[in-house]
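A single protein chain has been omitted; all remaining protein chains appear in their positions.
Now for chain A:
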Amino acid sequence: MSSSTVRARRALALGPGLAALGAILALVAFASITLGSRDIGLSDVLRALFGLDGDGSIEHTVTVDMRVPRTLLGIGVGAGLGVAGAVLQGVTRNPLADTGIMGVNSGAAAFVVLAITVLGVRGVGVYIWFAFAGAILATLLVYAIASLGREGATPVKLALAGAAVTAGMGSLTTGIVMTNVDALNELRFWQVGSLAGRYAPILSGVAPFLIVGLVASLACGRALNGLALGEDTARGLGQRVGLTRAAAFAIVAVLAGAATAACGPIVFVGLIVPHLARFICGPDYRWILPYSMLLSPIVLLLADIVGRVVARPGELQVGVVLGVLGAPVFIGIVRYGRLSEA
């Protein structure tokens, strides 16, 4: 059997696989609405969802006003982080690229503490916009620094610029919170990475950005495939490498910025899920991107559900759960899987 038939067979299986993932995501989302730190019977959940109960009951409030927005946010943020990670790994040709090392988290955190100390802003609903601005600014700064010089934003220069901007923003944040305990308290809540305590206003605030970014990312698959062959080859194939890079970075900035602003820095999703997707799909970004888009929310919501049920009547933040569960999984991938080069 020639390798091209293998590839064709694989592509044939990938379409239904995507549909299956969509079904799994729907199941997980349903579980995320029915399971939580509060015990609500399935019938109560269904009645609340279909508006059959009165508006006033606590079961209705928890289901409709808390779990539904939380689940939708988990889907949007998860998809955003996964796709941003996949695009970033593709465009930088760095299998360890993650939105964190491109300065997104540190930029967002720096702007949150600046907003708190300089402008006296309070409450997660307001400072997500500062976090968003900070994330975008940091990403653009990384890209601009890396673009200096004749050869443009090469993967190595991007990684170095990302590290430098992260360090700079990080020390700014540390400097402020060392002298301002209010900022520390506010940042503490934001910095863990959580889907809790965020409701409809935050969801509707970031949703447009996530949707635009996700749709735009799906158009990038072919260009990323070209870049994966190396810049010279990509150029030889007639691709405008600089333009591709800039567009990819804009998508990463919007997706990761919105996701991080809404929920704080959530680790591992953007790093691991693209590897899982690549493991399933092979090197074709036209498949890796949609697979990442569905796999990531599944992972994020599952971790969130775990966090909600293990510490009743309290909750564990999803960022903590992902950190604890994600590290061994990642080690497993590195150790036993074939960590294919992006």
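Here is the rule we use: a residue touches a chain if its C-beta (ideal position, glycine included) is under 8 Å from a C-beta of that chain, and two chains touch if they have at least 3 such contacts; residues count from 1.
Here is the rule we go by: contacts and distances are computed from a predicted model.
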item: Chain excluded from display, named as in UniProt, from "Pyruvate, phosphate dikinase", "Ion-translocating oxidoreductase complex subunit A", "ABC transporter substrate-binding protein" or "2-oxoisovalerate dehydrogenase subunit alpha"; value: "ABC transporter substrate-binding protein"
item: Residue touching the undisplayed chain, where the options are A:Trp129, A:Tyr199, A:Phe279 or A:Phe330; value: A:Tyr199
item: Touching residue (missing chain; options A:Val45, A:Met66 or A:Cys220); value: A:Met66
item: Hidden partner interface residues of chain A, rising order; value: 36-38, 58, 61-62, 65-67, 123-125, 179, 181, 184-185, 188-189, 192, 194, 196-197, 199, 308, 311-315, 317, 320
